[in-house]
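In this view, the complex is presented without one of its protein chains, the others remaining in place.
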């Protein structure tokens, strides 16, 4: 592989996601495989601005592939949003001779990277690391599969107690702008309804279904994405309570457990493949693109397109919820 | 074993707990072993009042030892609190010739059973089935160990994301009147502080510790029992926010996931042992007592003593939290 | 949907796989949604031959989506391989007026179904239910993702003890003819080598790598597919022992745990989608085809093509193992 890249650095930014460590490991080990010097940057752009940059070797990433979170940590950086902040960040990279970056994160991460490339012409390849799966250019983001598996393990537990009491549960899952976690987890737990930001809630249809399924099902579960227009699980429960005051109704907000945990096989393989691809892309002279997996193949998407999530929910999945819960 | 008992029934009452199914299985199989007829009663006292009583055999309890919840279901029963309700309940038991009962539940269950024995002189043996561990006469209640394991799995996930962001998390666990879940899970996750109903919160000490541990620890976790005098996790977070406005502080309410899930080894063995003991106790003529495990041995405690939980938190455990989190 | 189908039956055949229950549930509920009568057949073709056929409704599939195994059970059937057996099977179906079948299983299942269609002209749609992922016409088979997740959870545990002792572990995973489980799980656990039936083992390269990685890694893990030409994990360990007699070397055969367990999100969604598709395909007049998911879209493949697994291991995955373990 012909390349002039000699020193690369990797960092994580935005909300953490399971599989980020597997991606970091893949970037570091691939860099070493190609005889590059590899650096880590602590706490994302903030660490770049403040010079939190250090050399990494095989031992730095030993035994982390199975760990949740990110050993490089992640943080917000107001300073990197300023020209002065980016200037300092670039100077810090120069001190270590870094001539290529791998940025693991979501749309905020890539927006920052695009600006940085524009101003300083430094090659950056992005990896989609976010549980929300809200990026174009990849079938799945790193962390998404694990997050849904965490959701279904939790709701399976809730189902145990719901069945024992003939209860209706409204369960709120992550997804401020996207119903993708809600939709797949809803199918996976046999939810009666799934409420997502992308679709206007049809309360009448929901109430009808709750009423209709009552005789066949001891427990009913409604999955609500936190960004749903109804205003979250408590608001939805309120509406149901008005209509069916006799229901034994409970609310559960799954919250931050959805971000953690050991990554699933799918996330580990995805992170490993994309980590290799990112380093090789830098060596091939690519920049300003996110590496993703489209139909099982590595694909590259310019940052400005990746962050414009098409937002199109797979209609087929909605139909599956409808058919299987009726 | 000399006995006149011929027909026994088992039911679950109060909040469901992991291991209730293992206890039901043990009662049914032990009854069959001793050639008794065994009945199940659906939905606790409510099913007794409404005649939801059915015969059970080995197949009824096949493959349930590993399942959360209770296959017999559980429910509140206002009717059983009335004389008329209890009269109907007793008549329903008489129809099936039931001359012994095993009641799996907590203090409400045993209070009802004591009343029932008083009025109708029917033998009842209780089994401690509640995640709260708030009964005297047993070292552990069925469900307690599983609930804490569920808590620590969840908090381990939260720790992943807390570490990645250098965050402070306030996590609320179950325990309206008891800090036992909070205390053991707090030790297990390496919590910086554990706030429980039994102990007045020393906010100054907590703030000092948070401040002091800041340099050594990337993340800090505070475990709050829901019944804590401070008013739960959000109230505690509010106080911390006032004092340390710059902390990246999050709240997580674990909620109903704590009730479900496949029971742990400890709960399965406990439930199995107590289920055998309950049937043998009925056959030996015991009544009005809860079977428990004290120092590894089966022990029986009168209902009125079992429900008066001594409430004494193990001081040694509090000391462990203090030493290990400082 | 125009159709003449009125009565369908579903069965599972071959080795069980996690997600089969989710597929059964989807078939039953979709049938009911379209006002069909739905039957279950116990123990695969054997139950068909012996008339183990029963009506199913929504309650038959309540609360099974999260369960491993198959509630319809599965078995070998020598009788169905005979003309006489198939005749009896067909007569049994006729007794219930069954005019459409959904067969969940692997290549043996589909071979039988193809023969059955040929002789009796009964519509059958197949669903890929096998942990081996060894069918053409679908990106993933139902059960494959769960099986790999089970493998990596087990190997993560083994890694704990391997790290503590500086050991080399040879771990054998399922895959008599296919290295797909080995390959993805090998990447996921950071294996030093992955030995699969499709590729001739290069022992020299393996020994070199073991020797080379010794200084960087406290523990090393080699994943061997059971069908590997070397003859499984013990044979591989023997060869390593000859070369490096001082290694602290252990063997672990993961065995049957790989078949069980609650299905992953991916398997539940896959099974749910394919279950809906199978019923709709029967209604549309399709027959003799397997429903699969290709690039995220439902696709149908004739049985004779589905069972001719192309066997082409994704070279890219092998390359990933090489790069990341070096």
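Here the chain labels run A, B and C in written order, and each chain numbers its own residues starting at 1.
Assume a contact is a pair of C-beta atoms (placed from the backbone, for glycine too) under 8 Å apart; a residue touches a chain by one contact, two chains touch by 3 or more.
Predicted model, so just to flag it, every value in this text is computed and none were measured.
K.L.:
In the intact complex, which of the depicted chains does the undisplayed chain touch?
P.N.:
Checking the complete complex, the chain left out touches B, C.
K.L.:
From the list B:189, B:222, B:253 or B:283, which touches the chain that is not on show?
P.N.:
Touching the chain that is not displayed is residue B:189.
K.L.:
Just name the one of C:23, C:158 or C:195 that touches the chain not displayed here.
P.N.:
C:158
K.L.:
Could you tell which one of B:26, B:114, B:135 or B:225 touches the chain left off the display?
P.N.:
Checking each option in B:26, B:114, B:135 or B:225, the one touching the absent chain turns out to be B:26.
K.L.:
Which is it among B:5, B:20, B:48 or B:65 that touches the chain not included here?
P.N.:
From the options B:5, B:20, B:48 or B:65, the contact with the absent chain belongs to B:65.
K.L.:
In the complete complex, which positions of chain B touch the hidden chain?
P.N.:
For chain B, the residues touching the absent chain are 25-26, 29-30, 33, 57-59, 62-63, 65-66, 139, 145, 148-149, 151-153, 156, 159, 163, 184-185, 187-190, 216-218, 262, 264-266, 268-269, 272-273, 276, 295-296, 298, 314, 316-317, 319-320, 323-324, 326.
K.L.:
Go through chain C and note every residue touching the omitted chain.
P.N.:
Interface with the chain not displayed, on the chain C side: 12, 15-16, 18, 20, 67-70, 73-75, 150, 154, 156-161, 163-166, 169, 218, 250, 252-257, 259-261.
To be clear about the criterion, only the chains that are shown with their structure count from here on.
K.L.:
Which chains lie in contact with each of chain A and chain B?
P.N.:
Under the touch definition, chain A and chain B have no mutual neighbours whatsoever.
K.L.:
I'd like to verify one number: the distance from the centre of chain A to the centre of chain B, where each centre is the average of its C-alpha atoms, in whole angstrom.
P.N.:
36
K.L.:
Per the centroid of Cα atoms for each chain, what is the distance between chain A and chain C, given in Å?
P.N.:
28
K.L.:
If you average the Cα atoms of chain B and of chain C to get two centres, how far apart are those centres in Å?
P.N.:
39
K.L.:
Which residues of chain A are in contact with two or more other chains?
P.N.:
Those would be 156, 159, 163, 218.
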